[in-house]
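A single structure is presented below for examination.
Of the protein chains in this complex, all but one are displayed in their positions.
Note that the chains are named A, B and C in the order they appear, and that numbering of residues resets to 1 at the start of each chain.
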Amino acid sequence: MNFEEIKSNVRAFVQEELFSLEPWILNCSWEEKLPKLNELRKKVKAQGLWLPQIPKEYGGLGLTNSEHGEISEILGASPYGHYTFNCQAPDAGNMEILIEFGTKEQKEKYLYPLLAGDIRSCFAMTEPDYAGSNPVDMGTMAHKKEGNYVLNGHKWFTTGFDGAAFAIVMLVTNPDAPNAHKKASQVIVPTDGAGVELVRNIPVMGHSGSGWESHSEIRFRDVIVPQSNLLGAEGGGFTIAQNRLGPGRIHHCMRWMGICERSFDLMCKRAVSRELAHGKTLADKQTVQNWIAESRAEINAARLLIQDAAKKIDAQGAYKTRKEISIIKFYCANVLQRVVDRAIQVHGALGLTDDTILAFYYRHERAARIYDGADEVHKSSLARQILKDYRT
Amino acid sequence: MNFEEIKSNVRAFVQEELFSLEPWILNCSWEEKLPKLNELRKKVKAQGLWLPQIPKEYGGLGLTNSEHGEISEILGASPYGHYTFNCQAPDAGNMEILIEFGTKEQKEKYLYPLLAGDIRSCFAMTEPDYAGSNPVDMGTMAHKKEGNYVLNGHKWFTTGFDGAAFAIVMLVTNPDAPNAHKKASQVIVPTDGAGVELVRNIPVMGHSGSGWESHSEIRFRDVIVPQSNLLGAEGGGFTIAQNRLGPGRIHHCMRWMGICERSFDLMCKRAVSRELAHGKTLADKQTVQNWIAESRAEINAARLLIQDAAKKIDAQGAYKTRKEISIIKFYCANVLQRVVDRAIQVHGALGLTDDTILAFYYRHERAARIYDGADEVHKSSLARQILKDYRT
Amino acid sequence: MNFEEIKSNVRAFVQEELFSLEPWILNCSWEEKLPKLNELRKKVKAQGLWLPQIPKEYGGLGLTNSEHGEISEILGASPYGHYTFNCQAPDAGNMEILIEFGTKEQKEKYLYPLLAGDIRSCFAMTEPDYAGSNPVDMGTMAHKKEGNYVLNGHKWFTTGFDGAAFAIVMLVTNPDAPNAHKKASQVIVPTDGAGVELVRNIPVMGHSGSGWESHSEIRFRDVIVPQSNLLGAEGGGFTIAQNRLGPGRIHHCMRWMGICERSFDLMCKRAVSRELAHGKTLADKQTVQNWIAESRAEINAARLLIQDAAKKIDAQGAYKTRKEISIIKFYCANVLQRVVDRAIQVHGALGLTDDTILAFYYRHERAARIYDGADEVHKSSLARQILKDYRT
Partner (left out) sequence: MNFEEIKSNVRAFVQEELFSLEPWILNCSWEEKLPKLNELRKKVKAQGLWLPQIPKEYGGLGLTNSEHGEISEILGASPYGHYTFNCQAPDAGNMEILIEFGTKEQKEKYLYPLLAGDIRSCFAMTEPDYAGSNPVDMGTMAHKKEGNYVLNGHKWFTTGFDGAAFAIVMLVTNPDAPNAHKKASQVIVPTDGAGVELVRNIPVMGHSGSGWESHSEIRFRDVIVPQSNLLGAEGGGFTIAQNRLGPGRIHHCMRWMGICERSFDLMCKRAVSRELAHGKTLADKQTVQNWIAESRAEINAARLLIQDAAKKIDAQGAYKTRKEISIIKFYCANVLQRVVDRAIQVHGALGLTDDTILAFYYRHERAARIYDGADEVHKSSLARQILKDYRT
């Protein structure tokens, strides 16, 4: 299969297998939908499309960031696209970390089952008492004791903790490091360990959810894990997190493009089909035309920015692409929100119902302007990088 | 009690009795919360604050539109404020109609139990197959037969149908009227009548809800009601609807101001309490300051526009205030959306959870830009009224 | 003449005497238009409309801030309205200062000729090397020597310096005052004094202008003025400036409303008269309708905010109205810019020409978002005032 064939097959899968499950799949519980998703995963494997983002030596398709970006847009048209192909957050990011930093033992125990889709995982970074925009400040601590780490702390918004086999936890191992970016480490923590408490699945936008579709508040109380569960170097947690974010943002942003295109498509379909008085349709309304034109321009612009960043990452690595990555994060999140909002408005009352996917997007994607760095954090960070060159 | 005392008592009631029920009351079912709401309604009656918007001869407080506007803002700070004081949509509008157009018999049977809070009602206008922006086009029909009307039709977004004792239904009685605005009538339809079918409570933003907190899709299949259930004149349905909208929009928009003020307050509290690095808080961030300043300006502007329109309605009636009513509808709905959005952004991930009321507002108030005339319908309508004066 | 008659007469004057001078008066030099303006000033005096903002004991009409606000809107429809009625910036502000703080001698020498329209004046505050948003930092200094002040410094954007008889200069007299707000004073400086140098009339938006229609860069080099030229207390310059700004902003903002209404009127006239294909006009275009509706809403909102602030100033003074004054400054300046921009767009290429007044507004009123405190300065200042109450 060449890349064009892969794309074509993925697109067909999404449209035939996933769209047809709506709206049922959008409105039932994780437990109800899981058997169906497992069945679909088998089909994906059978079609040779499993793990598009993973190197071939680990059983994936070995796509570049640019290529997987295109796949991510196609998968993004369904909220279950990435899951079905096993390239969903947060597992995909954890696979990346384990591939790059995992020891042989860690890979055996955690990576291979994850790649196989036999287990799920989660990534515990955000804490309720610390601003997410400041990744060097956190309260979760690990003290060394007899070859182990003893963990204490409080995390929340740990996506998919409920049902995950393990968490990669960001925590402070070196509180006295002179460089604040060298205080934290990443450690693998099995979720069934003593002292690991699921406080609650946080109710978000009216639903607590469960399984992969939940965001947990968790507490670590004297949780013991062996020091061999450390990922990479001690004090290297921030560096790993940074590396992880670059390519991840490409795929995330491209997923949003999938949402944008689907919303745009629904908007256009509604415009030509909704009849007004005198044989006119919504498509004849200049305001609707404006929204369609502006959405088209903005989606195109957003995708070009992402593709440009993806090419730079593939060529120069994530570090040299920091500016472009910040740009796509805030620019595309806002395009996403505007396009979904316009599509809803064109649908009128129907757009508020769960009869289309738009209200689902509206609720779930408001988060896009907040997670992985809020708009205002990325804007300030980008501006400071730009202005640095003017100060010399 | 003078008006200042009324306001002060209402405010105390909302803050003490209603805020304390959150977040429980925001996240439980209608059936679960109803006993508590009934208990609160008794307290409101006992305090002499029941039915603030209703003339004294009908047992209310007899407030003007301007005054009830102020009450509506105070009540609007809680999603259950209006319900508790029995001035909630859609019942409040139905009370108005029955007071103005109801016969003695209709009042006995429908109005007084409604005023007493013993029953609920609903208003069935919107249809899935007709654009809401065109109130003269509808498919629900009533044919006269032996002193009765025989109804057939399809409605949706009938708020509170589930559990209501009766519906006021907008339908076509005079399909051949030369003036399109004279085709429709309003008819009282008991919800337990043969042929009245609740198709479903429409899932909206992830919830179907029930009772007062639901929007139903309903079908009328050869439903028979006596012609004495007609409200006002045959063919007068559109006129009644228009009259009903003016004052209703004042109260609606002022309810939004209550939401805005509460969101603003939460935003400010969060800004001063959320700590960032180096002893700073979010309040020190200029972007947050911009949002607070812009929100303050926009809320003040919106309220002044509403108060101005309320004064005009009190002085000149709703018809001469059409321009102002269109202005507040689209202007205030957009202020509402922006303020809630900014408040969420200042809360970060917390703003997406149901730990504050903001995510509830975000989901429920997106409708504000759609119902009772979408933004773009009011803008066109207003502009045409303005431009008419330039054409003469 | 009661106030309604005053308004009516002022309106008639503006429309009959001033509009008819366009576009000539917009595009000729100050020297060319001055004879005509002097002639009009005589008519204004003859009609008893001179100095609407000035107390009766000083020969004015004695209007309140609310009332003069209404006059200011009417006058604002022409760029020469305020000048013709002798209530133009910067002279009107200087009159206020002299009335409140001027000694008998200062009034004789400077105030009465100003009230009579025999001389012009200017107000020198802004300096090229200091941010305007920081009124306590400035480089112009006055040293005391033998009963005189010896001035040195550099000012710019001193409006109307060219041809003015005197300047009120904001400068530092008490550099060592512990309270930074007590360093500066205001001093009257005759413009013909030795060492007062007009460096240039600054070219602004393509024109240097002259006379009242210019903004000068000036230098003071060992300029000597008697200490009796001090206004109010030494170190009280900032306080005087603050007092001056409150009512001045009301009138300024209402002047903008005059510009908005005139632009709105031109936009509507153009919309109904510009023919497109098939018998349609621009008025039939929904985008144009949106602009008209949004402009109407925003202008109404802006005016209500200003009127609200004016009432508060009349009732409680400028200090207690600081928040409202900050709000109208940034809110109205942005409404102004949007309305003018939309009116131009509706005019197409014609809107860029000097055949209408719109291009004049476009060039001259961009400054509104900058002078007297830029948008962002007022927003931060307002937010900090609001948040202060949340910190206690």
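Going forward, contacts are C-beta pairs under 8 Å (C-beta built on N, C-alpha and C of every residue); 3 or more make two chains touch, one makes a residue touch a chain.
Note that this is a predicted model, so its numbers are computed, not measured.
Per the touch definition above, the residue from C:His181, C:Arg219, C:Arg274 or C:Arg384 contacting the chain not shown is C:Arg274.
Note on the undisplayed chain: of the listed residues C:Tyr80, C:Phe238, C:Tyr331 or C:Tyr362, the one touching it is C:Tyr362. Between the chain not shown and the residues C:Thr103, C:Asn152, C:Ser210 or C:Thr287, the one that touches is C:Thr287. Summarising the interface, subunit B meets the missing chain with residues 285-287, 290.
Panel shows subunit C; residues 23, 27, 126, 128, 131-134, 137, 156-157, 202-207, 274-277, 285, 287-288, 344-345, 348-355, 359-360, 362-363, 366-367, 369-371, 374-376, 379 of it touch the chain omitted from the view. One chain is missing from the display, and on subunit A it is touched by residues 268-269, 271-272, 283, 286, 288-290, 292-294, 296-297, 300-302, 304-305, 308, 323-324, 326-327, 330-331, 376, 378-380, 382-384, 386-387, 390-391.
To be clear about the criterion, only the chains that are shown with their structure count from here on.
For the pair subunit A and subunit C, the distance between mean C-alpha positions equals 53 Å.
For subunit B, residues that reach two or more other chains under the stated contact definition are 376, 379.
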